[in-house]
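Only one protein chain is missing; all other protein chains are in place.
Here is chain A:
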Amino acid sequence: MPAMTKKSIALIALIIGAMVIPFIIQNEYWLHILTLSFIWSIAVYGLNILAGYTGYLSLAHAGFFAIGAYALGLLTVKVGLNYWVALILACIITSGIGFLIGLIALRTREHFFAIYTLCVGYVIYLVIDKWDSLTGGVRGLIGIPAPSNIGPISFQSATSQYYLILFFLLATVLVMYRIVHSLTGRTFIAIRNSEELAQTIGISTMKNKLTVFVLSTFFAGLAGALYASFIRFIGPDIGYTAIIFDLLTYLLVGGIGTLAGPVVGTILIVSVSQSLQFLQDYRMLIFGPMLTLIIIFYPRGIVGMVSEWKMKWFNKKKKTPAEKWKSTYSDSKDVREDKVKEG
């Protein structure tokens, strides 16, 4: 129980920390970067519930991110819908397309699934890039409005946007936490563990996989829609396959299959990569080896590494009193024996 309260205190401290950041960081550029990494985190959470907890590595998620972004962009710019209605619709559209693609994609597994979804992602990119009349093609879509006011609250300033995105990120984490710690989450983990075993304990694997696939595209779409209204301009490049490998890097570095992994990895990599801008593409010379080392030594990323250390430390601490007792006991025994000898 004390560990539990410690954890919740740390969590509350973190949230308060995130709330006061805009007052500490006066630099608008860094606030922008942080907000952006929150948006990417939401997408990475979507990827994590599928790839990390269910064991299906989807490489189509940049595509779903782009679908979410374009859905919001088109609905607000071309249809002229209210922002919030468009946001909800964007999520629904992305999930709907996710459902249809999932129906087919989930018939494959492991690397076949990865390859298939990689192709799907590329097809989505191509459709956006070539469907000039709808998406504006390479010219992209400009003039996407910022979130419209809710009553007296406006989302025009950088700070208010930061809070809005923070709200969505926290909501995402809460939903993920609840799913992972429920029977539903256990079901997903059982599927990742062994699909064969999962089926024999009565789990309909197709139904559950489809649920998680749709869920993960929902979050990819949400992130995309938020991105569109934050950057106010989108081009087909946001659906390009390079993006999914960025997302995957964030996830692997932070910790695949962990709850904190997506946000840790994303903030870390995005901010480091911003600091190393001056190196241009040579940044990859740093990221490449770092990623390789992490995967070799800590397959569950930074978060996995920390929890491993914590467990070792905890075990040590737990052991010490017993060992102490043992050593004092044997010491006294030695003493007694000595005395006997002396006697």
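Note that a contact is a pair of C-beta atoms (placed from the backbone, for glycine too) under 8 Å apart; a residue touches a chain by one contact, two chains touch by 3 or more; residues count from 1.
In the analysis below, contacts and distances are computed from a predicted model.
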- Task: For the chain that's not shown, choose its UniProt protein name out of "Alkylation response protein AidB-like acyl-CoA dehydrogenase", "ABC transporter ATP-binding protein", "ABC-type glutathione transport system ATPase component" or "Cation:proton antiporter subunit C".
- Result: "ABC transporter ATP-binding protein"
- Omitted-chain contact residue, chosen from A:22, A:121, A:147 or A:185: A:185
- Query: Given the contact definition stated above, which residue among A:201, A:242 or A:296 touches the chain not shown here?
  - Reply: A:201
- Message: To test your reading of the contact rule: which positions on chain A touch the chain that is missing from view?
- Response: 175, 178-179, 182-187, 189-190, 193-194, 196-197, 199-205, 211, 215
